[in-house]
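Shown here: the complex without one of its protein chains, the others still in place.
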Amino acid sequence: MGLIEGAAGQLNTVGYIVLMMIGIYAMTGKSNLVKKLVGMNIFQWSIILFVVSLSAKRDASIPIVLDGHGGGAAPVLDAAQYANPLPQVLMLTAIVVGVAITGVALALLLRIHRQFGTLEENELLERLDASSGS
Amino acid sequence: MNVHQSAVPILVVLAPLITSFLLPVVGWRFRPAVFPLTLTALALSCAAAFEAARRVARDGPLHYYLGGWAPPWGIEFRIDALGALMLLMITIITLLVGIYSKRSVLHEIPSKEVPFYSVFLLLVAGLIGLVSTADMFNAYVFLEITSLTSYALVSIGSGAAVVSAFRYVILGTVGAAFYLLAVGYLYGATGTLNMADLARLLPPLYESPAVLVGFAFLVIGMSIKMALFPMHTWLPGAYSHAPSAVSALIAATTTKAAAYLLIRVMFFVFEPRFSIEVIPVTTVLGWTGALAMVLGSVMALAQSDLKRMLAYSSVAQMGCIVLGIGLANAAGYTGALLHLVNHAFMKGGLFLVAGAIVYRTGLRRIHELRGLSRHMPVATFVFTVCAFAMIGIPPTGGFFSKLYLMLGAIEAGNWVFVAVIVLSSLLALAYLANVLRYLYFPRDEDGGEDEAAAIPIPPRRHTAPWTMLGPMIAVAAGILLLGLFNGEVVDRLVVPALPAGLDAREVAR
Amino acid sequence: MTRYPPEGQPPDIIIRVVCRSLVPFIQLFGLYVVVHGHSSPGGGFQGGVTLAASFVLLALAEGRGALRRHIPLGALNAFASAGVLLYAGLGVVCLALGANYLDYGPLPFAEPRSVGMLVIEIGVGITVMAAMLSIFRDMLEF
Amino acid sequence: MKLLHLVATAVTGLLLIVGSLDLAETGDPAAPAATHVSPRYIESGLEETGVENMVTAVLADYRGFDTLGEVTVIFTGAIAVLLILRNGLKGEEDEA
Partner (left out) sequence: MIGSLDVVLLVLSVVCAVAAVQVRDLLASVVLLAAFSLFMCLLWTELGAVDVAFTEAAVGAGVTTVLFVITVYKTDRVSRD
């Protein structure tokens, strides 16, 4: 297996690593607070991409039994035929957690803007110093 | 299916959880019921925690299969000696802070008590769930409940609280996301999420890069959550701007819960030898902890705001706990656990006193507190007890945890650590003695003009109300009891919580 | 920065009519998703978000006062609580019936596990809808 | 300061690359993730819970407590936003 094919087999890995680095960069390096939150969302979704990749199986179908109650006897199910449901369940929860945190963070941003009139971190720090000094 | 187990482990978490769901409904129609309901839930949870601890001491670890599904397929609650210790600590502290919060919440955030107590109970439920669960992902969910509630509670403080809360959100989310990533790696390598199952499957995989990196992310994430030195930047702002009751609650519990999770994974999910031999995490943690102790104490020394000073002191004390973990021997581990419990009590107590001072006088600066002991004798006394514990003066619990840490450092042959522990105690003496000096002595030798600047306390209300005094006195008593019955505490609660890989004989007193 | 709709004016008639006529279909779809999570993708969470989206659309169509007029503030919180209470309460019922928490086995139905799951999906749906709307409203009216 | 962020980003990336070296390839049906716990959900989920959608079965039954936690998180988010934002609207709660 050559390098190119190896990279293709690990395509999602490459993808989530790149995305996570973008997210971390935005969270730490950007000065605008909304940008930080955009970075935070990218960061969380890249982790979700990683875990969802764990659930994939080659040539497998989605984890729903299609003829469940149709033909009387329960169908015989083979684990290799269906994608792994467990990581998907975990990531459903993670997405929900992510949106709750985003909501709280955005609410904080509204308060910050009302109180200090800016969402740029360096201006915010200046105003904080000014208000605490007086 | 059709498993029936004693419901005690789940009751500890269900009492605050369900009550927090009930509060908005009850508070919508009948506001006065909110506080009694909150206290009932906390007391119930505390009682269940005592019962659980009693059973753990009698029969060994408690198991509870949620939904009746046996692990590793379902989620398991597992309370062992370590979990029982944490449960007792969390429920006692939160009950005390709950009683204390009545007046201070009315004072600092009027008209919001319904959402406040709902979030308060959710935080408690999150902490309890975090220490009870035996499932890695379930721990993540509870970790996020804890963080989300902490962000909200910090943000309702005064001044720049929202900015501090936002910084806390960003760093806290990174920490939790790293934990989730670690869980993903461990799941990818083993295919399970249950802690006991992981402990069984992991040893052959110790050399695998995925496991190593997962572990590294976990340690980094938890270090952020527990504000270990280079990642501590969220803590001072969050603690000093939060409302007083919240400062006490968060300082006493959330960082400790992260430390618990780190201990749980390092010593129970992985074998201790993994973090000692396979990758030198303990060494790194030990030195980082030492650095945090020194720098945190120095920064505390430089603060003029009482709550901010206490916050930096927290950074130093978390360093102390991490140093104990990093020593990775029985004495060091015992010291770390003892210090975790002691610090929860003493820092909780200090923040409670700081809150009472703010409540009564509105003063925050240390140099403004001149001669406060005449006005608030009980609060100052509690402050003194907590300060003695922080410094490590014998009758208090703080002395013994530092003693065990020293023993651990000596056993590890690391004299630098011994010096660091002594140095940090001296620095703690320096910054706390400074406060005590102002509290007890009306004026400096040189500063005659300060006499005029007496504290503007309204007459006839010299002391804090009993709902504030009671919990403060209880905390002080707790610290003294932890010191006086230290042997009992170590034998009954800490020694059973030693992980398998660390030698228990060393701890014999 | 220009705002839409301009201060004091109702939204454009086309947007209003289209949004209003879409709302019932979206709500129907949301309900379908909530109760049909057993056999197709979806469930309480996705359905709840869809239902919340329909109300958001209503707010867009009728201006900012619409949400306040249609849903009283306290009711939103009560709904959010009711959903989780339904969920946690079902667990307590299981506990009372002698099983472990959230073990639907002993519920008195023909297919207890399926019914139990349906109940909690509905609980999840109610909470998610109310919580999302509550966040949306709080932010919009801040 | 800018350098620090780049270093943090680079270190994370490096750790991730090292970590993914020996994880099984995406889609490998023999990976540990696919063979240890999850087969039971697929093979007997329908029989044990009577639900065709395995994700729902795991979400609501096998790991139902996680979902309770998830709903709690959403509930917490709503209450937290209420706590953070509903400040200026005094008296509104009383009138409702």
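By letter and in written order, the chains are A, B, C and D; residue numbering begins at 1 in each of them.
Rule of thumb we're sticking to: a contact is a pair of C-beta atoms (placed from the backbone, for glycine too) under 8 Å apart; a residue touches a chain by one contact, two chains touch by 3 or more.
All values reported here derive from a predicted model rather than from experimental measurement.
One of C:42, C:74, C:91 or C:116 touches the chain omitted from the figure, and that residue is C:42.
If you put the missing chain back, the residues of subunit C touching it would be 1, 3, 41-43, 45-46, 49-50, 52-53, 56, 132, 135-136, 139-140, 142. For subunit A, the list of residues touching the undisplayed chain reads 8-9, 11-12, 14-15, 18-19, 22-23, 25-26, 30-32, 34-35, 37-39, 41-42, 45, 48-49, 52-53, 55-64, 83, 87-88, 91-92, 95-96, 98-99, 102-103, 106, 109-110, 113, 118-120.
We adopt the following convention: only the chains that are shown with their structure count from here on.
Our note on geometry: subunit B versus subunit D, Cα centroid distance of 25 Å, whole angstroms.
Note on chain placement: the centre of subunit B and the centre of subunit C lie 36 Å apart, centres being C-alpha means. Centroids built from CA atoms put subunit D at 20 Å from subunit C. Multi-chain contact residues of subunit C, defined as those touching 2 or more other chains: 39-41, 45, 74, 77, 80-81, 84, 88, 91, 101-102, 104, 135, 138-139, 142. Each of residues 16, 20, 23, 31, 33-35, 37-38, 41, 48, 52-53, 55, 57, 59, 61, 63-67, 69-70, 72-77, 79-82, 84-86, 93, 96 in subunit D touches at least two other chains. Listed in rising order, the residues of subunit B touching subunit D in the complex are 1, 17, 21, 24, 28, 66-67, 69, 72-75, 111-112, 114-116, 118-119, 122, 125, 129, 135, 137-138, 141-142, 144-145, 148-149, 151-153, 155-156, 162, 185, 187-193, 201, 208-210, 212-214, 216-217. The part of subunit D that touches subunit A in the complex is made up of residues 2, 4-6, 8-10, 12-13, 16-17, 20, 23, 25-29, 31, 33-35, 37-39, 41-47, 52-55, 57-59, 63, 66-67, 69-70, 73-74, 76-77, 80-81, 84-85.
Residues 48-53, 55-57, 59-61, 64-65, 67-68, 70-72, 74-75, 77-79, 81-82, 85-86, 88-89, 92-93, 96 of subunit D are the ones touching subunit C in the complex.
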